[in-house]
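Below is the structure I would like to discuss, written out as structure tokens.
A single protein chain has been omitted from the complex, and every remaining protein chain is retained in its original position.
Right after this comes chain A.
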Amino acid sequence: MRSNDSSPFPQRWLPYLLLAPQLVITLVFFVWPTYDALSGAFYQSSPFGLGTHFAGLANFTALFTDPNYLHAFGVTALYAVATTLASMGLGLLLAVLTEGLLRGHTLFRTLFIWPYAVAPAIAGALWMFMFAPQVGPGTRLLIALGIHWNYTLHGHQAMLLVIALTAWQQIAYNFLFFTAGLQGIPASLLEAAALDGSGPIRRFWDVTFPLLAPTTFFLLVMNTLYVFFDTFGVIQIVTQGGPANATTTLVYKLYEDGFQNLNLGSAAAQSIILMTLVGLLTVFQFRYLDRKVHYQ
């Protein structure tokens, strides 16, 4: 905050008036639902729908002993790790290659960032058509290559498809941040390394890569958050969590249990678990960003 802490303006009611719209929205659509979820998570519906009763931690223990929930955890983790590794690796490679260009930065940047703006659900529709069983052009290519492609039957193929299409979108985002990170590296450092006689690859690993560590960490968190929470549309359009739950992520499971099976206590407990996860990731992100600010 400001070091000079006297109030620039003396009005007493105006600040509350200015804050009111944001606070009302926050209280009604964030605090109230969160309170509902917190309290609902500790109740269960009685059999035959005769009201609810306090159940303590039963909803949580039920989740952590439910093989389907643990499976959804595993699916989400695999999805996040594979997508993050692929899209960060490729994003970094493209950023490094583009950065060394003498001209054409803007053109290539445009050609690489546009998938960022495509809605995950729409990206899902495009890729679903490409790899649709029998008719998809990608499917025909794979079948011609001797691969028995039908992602609606084979769970690992469905997983591969959602990973590939999510990585396709996320490369754009990672490319942008790595480009920004590369531009922040002082040219003098790289020149000094070149004078010392290290080649371009040595220079990358000894100078560039360590200086990109802040960006890399930030992107790791952002990509994980993205895959965990923003890919509902992809799953719903392309696989509906199938085949045989092979692509049921945590958010998709929450949707199924809350809206299709109407298991309210479990849905509330799942919301709480997901909020805790986002909270932890956000704290990580900020602790780390704090450190970065001190460096500068």
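The working rule: a contact is a pair of C-beta atoms (placed from the backbone, for glycine too) under 8 Å apart; a residue touches a chain by one contact, two chains touch by 3 or more; residues count from 1.
As a convention for this text, contacts and distances are computed from a predicted model.
*Asks:* Which of "Serine kinase", "Cytochrome c oxidase subunit 1", "Sulfurtransferase TusA family protein" or "sn-glycerol-3-phosphate transport system permease protein UgpE" is the UniProt protein name of the chain not shown?
*Replies:* "sn-glycerol-3-phosphate transport system permease protein UgpE"
*Asks:* Which residue from A:Phe29, A:Phe64 or A:Phe209 sits in contact with the chain not drawn here?
*Replies:* That would be A:Phe29, which touches the missing chain.
*Asks:* In the complete complex, which positions of chain A touch the hidden chain?
*Replies:* Missing-chain contacts on chain A: residues 1-2, 4-9, 11-12, 14-16, 18-19, 21-23, 25-34, 36-37, 40, 94, 97-98, 100-102, 104, 108-123, 125-130, 132, 135, 137-138, 140, 165, 168, 171, 173, 176-177, 180, 215, 218, 229-230, 232-233, 236-237, 251, 254-255, 258-259, 267-268, 271, 274-275, 277-279, 282, 289, 293.
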